[in-house]
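The complex appears here minus one protein chain, its other protein chains still in place.
Order as written gives the chain letters A and B; numbering starts at 1 within each chain.
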Amino acid sequence: MAEQAEQRDPRSEQRVPQWAMAIDLDRCTGCEACVVACASENNVPTAGEEEAARGRAKHWIRVDRYYEGEFPDIRVKFRPVLCQQCDSAPCEPVCPVYATYQNAEGLNVQVYNRCIGTRYCAANCPYTVRFFNWFTPEWAEPLGLQLNPDVSVRPGGVAEKCTFCAQRIKRAKLDAAEEERELADGDVQPACVSSCPAEAMVFGDMGDGDSKVSKAIASGRSGQLLADLGTRPRVFYLEKAD
Amino acid sequence: MSAHSSAQTPARSFSQVRNELLDRMEGFSPAYVAAVAACAAVVAWALFAWGYQIAFGIGHAGIRRPVYWGFYIVNFVFWIGISHAGTLISAILRLTGAGWRKPVTRAAEAITVFCLMIGALFPLIHIGRTAYFYWMLPYPNDRLLWPNFRSPLVWDLTAIMTYLTGSVIYLYLPLVPDLAEIADRSTGRKRRIYRALSLGWTGSDRQWQALERAMKLMAAMILAIAVSVHSVVAYDFAMSVAPTWHSTIFAPYFVVGAIFSGIAALVLVMAALRKAMRLQDYLRESHFANLSKLLLLMSLVWLYFTFSEHLTTWYGNFPREINVLNVREHGFYGLLFWTMVVCNFVIPLVLIGISRLRCIPTIVVSSVAVLVGMWLERFLIVVPTLSTPPLPSAWGTYMPSWIELSITAGTFAAMALLYLLFVKAFPIIAIWEYDEGIPAR
Partner (left out) sequence: MTKEYLHAEFGSAEAAAGAIESLCGAGVSKSAMELYSRRPVETHPPLLPRPSRMSLGAVLSAVAVGSGATGLVFWMQLDYPLATGGMPITSGWATAVLTFETTMAGAVLGTVLMMLWESGLVGPKSGAPVPRLPDRGVVLQVVCGDGAERDLVKGRLADAGAAKVYSAKAG
């Protein structure tokens, strides 16, 4: 389990939240509502049939399927895979231009404007959750009218990935500041979390021991994807021990 | 062999050698013009392909998720590898005082410089926003940040800049006395140009001693730099967490492969020069024989490294690494894998190892095989690993598009073109290092 030294904002002296996500695999039905919600929230363009077949489709979150048993006695397990926001992210140190780095809130941030497109980060991501803009993105009319104004549209030639809906985190912080209160548990809901009909996903501050996500992580059912690599992911998968 | 017969025939005098080598630079035969035109056409086509990729999106190349690195990185490693020809032949033989190196060194050093120029171009072709490649350089900028010095790509940039600087100087310094000779023999504007390029060389003992001293120091330094450069290229892979890339022997493995392919390239270039420029008396069979023995030695060292790398992976049986190994050794990539083994090991072993078969044509055939094999080796390091990431749901394939193929072809043509131009501008054999053993006609 990731241990994070408590961080405080140098100006406000407030504790800096440590964002994390827990996904209950026993609840996930593999409906892919998160995939659709993510694409529309984050202005992820569709690739088109031909390009998708060539491996150019972008899914910041995807649902991996694992099959157990022999047909017809088959059991399918689903695992939504998004950027694991690793604390020791392999993608970060290899970028020559600091286009991706670890911020104080534990987010593995991606700065599109700095990216020169070496694709080193993508080649070095063990989860293969980093994507590349092979072309300048286009939206068929009228899809271009539904772009989320809070999220930048990435130009061709840069890498991108799940941000834990950084724009929603920012919005929640601004709202809290306006209402002169502290950020409460549940204020931030990334698109995938809010769209999950099975309520399999929990998002929150794992630095706060009372938060839902902290409790989920401490439930004894939690584990990390490819934990042996030592990447210290911020995404925890809850699973009944077999 | 002609080297032995030289003992009986009187040696050619310095002025004969000089005049002969300088005469080879004069005039353009129809075949030469045709070769330049053909190479230039292929290079122009490759530049068009690159321009197309920049203008209409890098997606027109075949690279895709999860194989984010394809032909461009393969070519990058391949060309930087070949650039080790100059270093090995010239620096090692210079340091050990091997006399037979003299007619070979300049041809080798020129390979180094040209291959580096071509190889260093590939990161620019590869990146998504080519126009911003200079963001990797540390300079005060309006983004208010510095490059990430922890990135192996920044190490690469530094290493290649050092190597390019070093090898250009290493090629240029011993060229200076020859430039003075050319200036001496020419008139008008040509004389002024070569005079300026020769930096006012007069042939005084101060200059000769300084040159000799500098070349000795440079040979030692360029050797260390060359080893480090290909180690850093290997670190690009070894610093990752990708299965089979994260290997401690990658740096020496890459250096060995680089020297191996470099010797093969040198043999090929020498054979072409010998034939096209009628240099049979200078580039003798003994040179090819010596180089072929080096080639065979490196073939065995390469096999040793490849064997160690694959055996440990196979025996270790880690699922992620075994997956890569299976992809590499079975199916289509398996075909490439065994072709590589045949090209890099079996062909040189038979054609060079059996002394009765060893002659210039078989040495040239072995060299071509080694170049093919080493290109495949780079491909089989880059692509199978990327196509087989740890999570099977992300597995994918890779097929280059016409852009990658055009640019790859263009770099081979660019190499030939640079060489064709070089041999007309500069003597390809160092005149002042002229070997006493060259028989008179």
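Please note the rule applied: contacts are C-beta pairs under 8 Å (C-beta built on N, C-alpha and C of every residue); 3 or more make two chains touch, one makes a residue touch a chain.
In this text, all values refer to a predicted model and were calculated from it rather than measured experimentally.
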Displayed partners of the chain not shown (whole complex): A, B
Residue, one of B:74, B:218, B:266 or B:429, that touches the chain absent here: B:218
Contacting the left-out chain in the complete assembly, out of B:204, B:317 or B:355: B:204
Options A:51, A:64, A:87 or A:150, residue touching the unrepresented chain: A:87
Residues belonging to chain A that touch the chain removed from view: 87-93, 95, 98, 100-102, 232
Contact set of chain B toward the excluded chain (per top definition): 13-15, 18, 138, 144-150, 152, 154-155, 158-159, 161-162, 165-166, 169, 173, 177, 181, 199-214, 217-218, 221-222, 224-225, 228, 232, 235, 432, 434
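Basically, only the chains that are shown with their structure count from here on.
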Where chain A and chain B are represented by their mean Cα positions, the distance between them in whole Å: 43
In the complex with chain B, residue positions of chain A that touch it: 51, 54-56, 62, 64-65, 81, 90, 93-98, 113-120, 122-124, 126-128, 131-136, 155-159, 225-226, 229, 231
Of chain B, residues touching chain A in the complex: 56-59, 63-69, 123, 126-129, 132-133, 135-136, 143, 145-148, 150-154, 157, 236, 239-242, 386, 389-391, 393-394, 396-397
